[in-house]
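Only one protein chain is missing; all other protein chains are in place.
In this document, chain identifiers A and B correspond to the written order of the chains, with residue numbering beginning at 1 in each.
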Amino acid sequence: MTVEVILPKVDMDMSTGVISQWHVKDGDTVKKGQPIFDIETDKAAMEIEAPGDGTIKLADLGGAKDIAIGTVVAVIYGPGEIVKAVGASAVPASAAAATPVARQPAAPIPPPAAPRQGTTDEGIRATPLARRQARQAGLQLGNIIGSGPNGRIVAADVQSSRAAAVKAPSPANETVADAGTRAQFEAGSFTEIPFDGMRRTIAQRLTLSKQTVPHFYLSATCTIDILMAIRQRLNGHAPLNPDKSPAWKLSINDFIIKAMALALQQVPAANVTFADNAILQHHRSDIGVAVAVEGGLFTPVVRAAESKTLSTISREMKELAARARARKLQPAEYQGGCAAISNLGMFGVEQFSAIINPPQATILAVGAAVERFVPVNGQPVLATQVTLTLSCDHRAVDGAVGAALLQSIKRLIEDPALMLA
Amino acid sequence: MSVRELSFAQAIQEALAQAMEVDPRVFLMGEDIGVYGGAFQVTGDLVHRFGEDRVMDTPISELGGAGVAVGAAIAGSRPVYEFQFSDFSTLAMEQIVNQAAKMRYMLGGKVSVPIVFRMPCGSGTGAAAQHSQSLEAWFGHVPGLKVVEPSTPEDAKGLILAAIDDPDPVLVFEHKLLYKIKGNVPEIMYRTPIGKAVVRRNGKDATVVASAIMVHKALEAAEALAKEGIDIEVIDLRSIRPIDGATIIESVKKTTRLACIYEGVKTLGIGAEISAMIAESEAFDYLDAPIMRLGGAETPIPYSPILEKVAVPQVDGITDALRNLVKGGF
Partner (left out) sequence: MPASPKTTSSIKGPNARPFYAKHNAEQLKEALRRMWLIRRFEEMAEDSYVRGLTHGTMHLSIGQEATAIGVCMDLTDKDYITSTHRGHGHCIGKGAEVRYMFAEFFGKEEGYCRGRGGSMHIADPATGNLGANGIVGGGLPLATGAALAIKQRKTKDVAVCFFGDGANNEGAFHESLNIAGVWKLPVIYVCENNQYGMSVSTARSTAVKDVATRAAGYDMPGVVVDGNSIADVNEAMMAAMERARKGQGPTLIECKTYRTKGHSRSDRNRYRSKDEIEDWKQRDPIPAFEYDLQAHGVMTAAEAKAIRAGVEKEIEEAFAFAQAGTNPTPDSLLRDIYTAGSAA
């Protein structure tokens, strides 16, 4: 009787085994129960006994080291039986007989959720309810001040923010950080000036801007001798009002407003706003102009400045500034705007960088007009210059676009006659 | 049939008596449940009414006793086995967890194990570390077991009767401090459904999920907070496994805040499960504050009454915590 010798499973978690040693040679006579080889597993070696009596013929395993359990490794032939070569083709017993077990399909893995629009909401502490409500109201969490621990935004904050979006900005609650801030100063060493609505709005909007808008800055120095000369001529020709005052008195800033408005038309890619899921490209050039007032600042907007004459721009600015100082501006007069200008030249500041006032994508910081010697054909020539620094929202305005805008502005300022074109 | 005021212990005793009256297969086993009447006098004089063959004092032999009860259940009887203290169930874990819980599944659904384990539990009696534990979450972790935890005399009776009726093993956790509380209990035989929570107090500002004695503490805290204008909803869990997720989810969607209050050790306890369940559910998008857990301290129950009190949530702490949760300080 022929008996197959298989590589047996000797461990629960075993699928292959290594024959570490044969105790018999091919053709040896073996007796049932006689150790014929050792199996080595990761635990120990184990002696395997002959399952029958006869002549053993070892299988040609082709030098395989790890042998699948159930593989026929030898055959024992009874007396008189024909000894056939046991080739490598010896089919592992298990392969032939094993019941195929249907592989369970893995649970379908849902595709990763698409990144949320308005990625600015990430990293902001907010409760799930507040997030959901903000999402439904189309509000960005970054625009909302959280009243919870560590500034966490709760549903109530979203609701008051939603109310504020339609009404005037409402004073938010004090932040919990206040107590800690005060504690750092000696009691009595300071006077407490409570926040008013404007202070809160400034704090909120500019914090948001600086934290969430990726700023970059471009500076250029403009020679404004021609501009100064034209301004002098235009002011000299201003007609007189009935009260004998001149009908206009153009400032350098009025020229810059006009120049920026026209430049935005020339570089429309810079006349944009970064919105939740799109870039809004503006058709008009509405220019916000920062006006310092007691306790803060406003940025009233000169609408469609590209289409207005310098004298109109000048007159509107005067009116807007006066009403800003009186805090009489209507929200419609300071909301929106495509770009902004901040001028600190009157304080002798030569150069600075401004924080973008969302939803605008750029702000132009204007320094003081300064007389400098500049080399012209190798000779020092006295020139009047201002340094302009353009802050750009990189999400909407790339470096080259910003540079083109600034270049346009510079060209128009240095040669204001181009504004007539 | 009337409704009378009974203590929690009397309500359980009435349930046991009624079940034994209507079903001759029902019998009681436990240590000192006969003439002694049970360590907490729950079985009382039942031995005189039903005889020693149906109210069986066992040796002090929890593994053997509980295991014999399991074997009798498999063979067609309806045993109710009382652990004198639920802490002693640790001596019989093998029979509860390896045998009773798994027998039906292992045998391909061919047997039922209709057994009730009564589990006096909880701290507050000065019995210290080995007689005061709240181990319900342990057993709730075992598929095959059902775990209930009544908070009122009415539910104590209703859940005992439901447990005796149930074809599967049910562990009824009875907080020892509740045995003496009184409440209205109908005289008729009725069942409190296993797996159904109940809203004990409606509120709009936060949901508290509690069980057993913590229901009472939460209700007390809720009344105190009502005077401050804070409106707490209190859910009495009643069943640990199966757990009534739907009731909790609906409540949280309404109140937007959740606190889980339980006497068992906080870490890896019932509150962890409820918190995770809410975080995984549709109620997540309604949360307006982090989920709060108030559980037992990470300590064995100490003996000193001062320490014993601080080891588990108490009304004042619950009140402060819930105020903080609603007022946005958490």
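Quick notes
The criterion applied here is as follows: contacts are C-beta pairs under 8 Å (C-beta built on N, C-alpha and C of every residue); 3 or more make two chains touch, one makes a residue touch a chain.
All values derive from a computational prediction rather than experimental measurement.
From the set B:Phe27, B:Tyr262 or B:Phe330, the residue in touch with the chain omitted from the display is B:Phe27, counting the whole complex. Of the listed positions B:Glu5, B:Glu21, B:Glu94 or B:Glu228, the one in contact with the omitted chain in the full complex is B:Glu94. The chain not displayed touches chain B at residues 25, 27, 53, 56, 58-59, 61, 63-77, 79, 94-95, 98-99, 103-112, 143-144, 146, 162, 166-168, 193-195, 239, 242. Contact residues of chain A toward the unshown chain are 6, 8-12, 15, 43-44, 46-47, 68-70, 93-94, 97-99, 101-102, 104.
To be clear about the criterion, only the chains that are shown with their structure count from here on.
Remark: chain A and chain B have CA centroids separated by 50 Å (rounded to whole angstrom). Residues 127-132, 147-149, 154-156 of chain A are the ones that touch chain B when the two sit in their complex. Partner chain A is touched in their complex by these residues of chain B: 256, 284-290, 328-330.
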